[in-house]
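Only one protein chain is missing from this complex, and each of the others stays in its spot.
Now for chain A:
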Amino acid sequence: MMFDPQVIIEKLPEIGSGLFVTIILWAAGMIGGVALGFVVATLRRFCGPAVNLPLGFVVEVLRGTPFLIQIFLLYYGGPFVGLMLDPTPCGLIGLTVYSAAYYSEIFRAGFAAVPPGHVEAAECLGLTRMQIIRRIQIPEMALIVLPPAVNLSVILLKESAVLSIITVPELTATVSAIGSQQYAFLEAIFLLAVIYWVLVEATDRLGRLAEHRLARLRFSKA
């Protein structure tokens, strides 16, 4: 068998649509995950143990089980509790909830990393608790979590390949289907690796650029 890129080139429009689905799912999952994760972390940080402990438990379960199993539970288990979802919405919900658990942990650590003295200084100047959260703790946390948040976003992109198993028409599903139809497995898998790698690389660079530009806003040593 020869390595024949021609087979793949003919199917570029299909691959393009798979790539589009992947990027949309990734972006939407990321935005949803960041938003939900932020809400969870903020509630856990500022609303006392009655909120913190149950949310912490849910986060631990989500972080303690494989993404594939969560997706299976949602897709095949959902109908048993009346939750009938098409593959793509199911995948999006799965991606959002799964990443929210991880983002919330990153944000939690970020809140904890804001030096208590910065809050005390604000308190001494008469800022209320809400003003301190909004003006001091959230912006400082956001700067601290930038590198791990970019890292998680990259992982999320790669995890989205798992959605091919429940037949979401994303990149991995599309390209591997082409591979098996055309008996061009190697070409297809190789192409997949390249596309994911390019996306990851681009994201990493964007992240580093942002980090660099924001460097002067981070705190210096005394």
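Going forward, a contact is a pair of C-beta atoms (placed from the backbone, for glycine too) under 8 Å apart; a residue touches a chain by one contact, two chains touch by 3 or more; residues count from 1.
Keep in mind that, in the parts below, contacts and distances are computed from a predicted model.
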Fill in: Protein name (UniProt record) of the chain left out of view, among "ABC-2 type transport system permease protein", "Amino acid ABC transporter ATP-binding protein (PAAT family)", "Small redox-active disulfide protein 2" or "2Fe-2S ferredoxin-like protein"
"Amino acid ABC transporter ATP-binding protein (PAAT family)"
Worksheet entry | Options A:140, A:159 or A:187, residue touching the unrepresented chain | A:140
Discussion item. Please output the residues of chain A touching the missing chain, sorted low to high.
Written reply: 115, 117-118, 120-127, 131, 135-136, 139-140, 143, 215-220, 222
